[in-house]
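FYI, not all chains are in this one, though none of them got moved.
In this document, chain identifiers A and B correspond to the written order of the chains, with residue numbering beginning at 1 in each.
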Amino acid sequence: MTSPTLAAGVVERHLRARRDAGRGLLMPYVTGGITPGWTDYLRAFAAAGADAIEVGLPFSDPTLDGVTIQQASETALARGASTRRILADLSGMPDLGVPLVASTYYNLVLHDGPESFCAALRRAGVGGLIVPDLPVHEADELTDAAAAGIELVLLASPTTPRPRLAEISRRSRGFVYAVSLMGTTGERAALAASAAELTERIRCVTDRPVLLGFGISTPDQAREARRHADGVVVGAAVMRRVLDGAGPDDLRAFLATLRRALDQE
Amino acid sequence: GRFGEYGGRYAPESLVEVCREVEEEFREAWADPGFRGALARLLAVHAGRPTPLTPVRRLSQELGVQLYLKREDLTHTGSHKINNVLGQALLATRMGRRRLIAETGAGQHGVAAATAAALLGLEATVFMGERDIERQALNVFRMRMLGAEVVPVTTGSRTLKDATSEAMRHWVGATGDSHYCIGSVVGPDPYPWMVREFQRIIGDEARGQCAAELRTGVPDYVVACVGGGSNAAGTFAGFADTPARLVGVEAEGGAGAARGRLGVLHGCRSLFLQDDDGQITQAHSIAAGLDYPGVGPEHAHLRDLGRARYVTVTDDEAIGAAVRLARSEGIVPALESAHALAWVIRAAGGGDLPAGSTVLMTLSGRGDKDVSTLKELL
């Protein structure tokens, strides 16, 4: 345990508290603007027992996403979604009781400028930010901009070497996003073997919450993930259902199965 | 890995380590006379280097300038792309990789990558937008004939930008045995400068040929077309330390350097065409190789420094230039290269190029691939 922790932000405090209470953490994802009433999904997520909610700000070229989230991004953009509108939608919502974490590609951040971008997130009630194409060694300008109130979550991957893993764990805020496998987002038949190894390696360098993402789509996988990590991110499994027409209630039912799986473990 | 504020390695964490390995291996290889010698030999005996410097006689007279063409169209597979792929394929072999991954638009880089893979006994997987596959059916067949797997990309605009994204996605899952052979001076560090180093043979050769051929030794202007910008980067590299004025010519509809905004795409920070929301917009050019919404980071930097100028020409100007070169010199240029010539013609006519100037222009590829496009237009 080498990671010195600065004063934790809202997201991290929330997640640490729940983890420390023995709860397996669940962070479902939704692509902002995917449907006219998309914010209803957020309510459903909260109702299903989400511990944090990831809101994707769709980008034209989602290079780390598999087909499902690519398609969700395209659909949302075709509907006229933009960072500005999605944040406006969020601003209009009552507090759900769980922190919101935005995720997007770095081009959208740079386009507005890191300072403005983070300020806009804050105004919309978003507490955290995930930028999958912004690795730790390129993160300085956003870290600085985010310092005032946005927790910048960094990602660790199975090929990240140990010293770098330590740096990521140290500089990540909110939690450490452990990428379960070498691949893009998307549902998989089974949890990758690399997931366990990576989370163990992260645990050696930090006591920050560790959420496993990429490929977790079933209660069984969630249960298995929980054995190693503090919780899971579930994106493509949610968005496939949304693209197939599932409404907020359907998603609440689906997430409830994951919630139960995490609680059982 | 930085060019002023541009460049960098904006890769997903899963690719950071492999990018570091590529960089390390490239640095070692580039300092290794054995590697340099092996590459030089492949370029000579297989790819047909050195390529000639062709003095353009009749058109020069008409334009009132002295125009020289660096003939990359005469290399094996017909464009400068071969310089880079042979280098990267040799590097992949050195790294113990068994496969090349590549993206391609019109198919020139894909054909070159498939060629280098076949030559060195590697496999090749080429990602190509479904729309480009329809438009460039013969290049698809050339790749398959060379033994490459061509994977249709059905997402987004189904063209080069999406093929590049898909190649990167695929690479994330295949870093252990595959090398991603990027075709231009774009992508995460070390690609922009590694590809430039593999392409600098264009400029280095031309520099020596100009020294032997021109009274002034160095041309007044050095001109090349810019899509991602690899032939321009390689050409400019040979003249960076001379007084030659460097001009990069972009397509009106794909002018990343001339009209792009700061952004990050495909692993690097550079200038990209974007809409008001920060979404990357689709480029439009009759030349498939210029049909990319960004530009390599080094070009963005050269622009900021004022060391190079970036100008644009229209589809129609490029077509006119292609026809003019064919009729006056017996050379049918690639439509990409025709952009560079179109600027020379316009600039000579408009006084932007003083009478009597010596101009070196890189003819990056041959126009055979474009003949069916032109056939429909002319």
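A few notes on this one:
Rule of thumb we're sticking to: a residue touches a chain if its C-beta (ideal position, glycine included) is under 8 Å from a C-beta of that chain, and two chains touch if they have at least 3 such contacts.
Only a predicted model underlies this, so the values are computations on that prediction, with no experimental measurement involved.
Taken over the complete complex, the protein chains occur as A x2, B x2.
Please note the rule applied: only the chains that are shown with their structure count from here on.
Each chain gets one centre point, the mean of its Cα atoms, and the points for chain A and chain B are 37 Å apart. Contact residues on chain A toward chain B in their complex (touch as defined above): 59-67, 70-71, 74, 77, 82-84, 105-108, 110-112, 132-138, 154-161, 164, 168, 179, 181-184. Interface of chain B with chain A (complex): residues 8-14, 16-18, 155-156, 161-162, 165, 168-169, 172-173, 175-176, 261-267, 269, 272, 274, 277-281.
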